[in-house]
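There's a structure below that I have some questions on.
As you look at this complex, bear in mind that one protein chain is not there, while each of the others sits in place.
Moving on, here comes chain A:
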């Protein structure tokens, strides 16, 4: 099977890989919406959605009941509802941009997955660890930032095309918030790459190399994850990530309380759900990037790198383990997003701006200066 795959032309391999990556990402995004409902319910002391069931699954004695109580089928019911309910399009919208906005939201969210490695496999031929990635390019993280921030165009477009006050305000807020937090986010990862890129060597922004820099053997300096070296970087990055993905407490573009739903007020049915798939895809990719940068990617524990563990195993099994470890960590962060959402109240908009410009940005700049000096001192000594 592996041989068959390797003998295919390169473009077929790429297309297959792309389909698999999207085939994994979209169900995760869908499952996130389900998880959000369940976790919010659990935090609020309710069992959450647990009624819908497909008849022929109900016949399975124990398992069917378990799935029903877990609310798995509500996802299908939601999907069916989104497809079949009446599609209301207000008469006052700019039709072209109104229809194109959800697509503009979805495309960058799915494109960022191209440069995010979601695992690694041991290549027996070259005896090195190779990333499970669609495009192993050196600009890795820059590409994630560049494409990922295009998602805000969708929000602005949706807000503007809706031709209505609340969505418009939501779109404007989204753009201002994204600019404010993008700065801190970019600054917060600079120390990581200062550390990864030794002077004189080949400079790289690849996320795979960042993980490689965190997978040293037992009790070595390079075995410690960056979150322990650079907790402040991780903290700033995480806060900026919350703001970038428009999650509470930073979900200014939506904020039902004061903007009725913000940019998607005028949207319904399937177009609305695409916005949410995009948001969850963003969240998944964002969590993945955080795991890669600061939490050792697919290395199971600090000082326990993946490479020796999977080097003896078949290629597909090793890849599966690596992807499993990575996805496990990512899912924890997705859980954290939801956990925080149902804990903290939403910020006021002026607080969001104040936090971004007056607190987070100076913190990030000071952080960069501190690590630049520290790394220079270490290199010189």
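The rule we apply is simple: contacts are C-beta pairs under 8 Å (C-beta built on N, C-alpha and C of every residue); 3 or more make two chains touch, one makes a residue touch a chain; residues count from 1.
One rule holds in what follows: contacts and distances are computed from a predicted model.
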Pick, from "histidine kinase", "Transketolase", "NADH-quinone oxidoreductase subunit I" or "Sorbitol/mannitol transport system permease protein", the protein name that UniProt gives for the chain of this complex that is not shown. "NADH-quinone oxidoreductase subunit I"
Could you tell me which of A:23, A:45, A:61 or A:91 touches the chain that is not displayed? A:45
Selected residue (touches chain absent from view) among A:82, A:342 or A:357: A:342
So that we can see where the missing chain sits, which residues of chain A does it touch? 39, 42-47, 339-340, 342-344
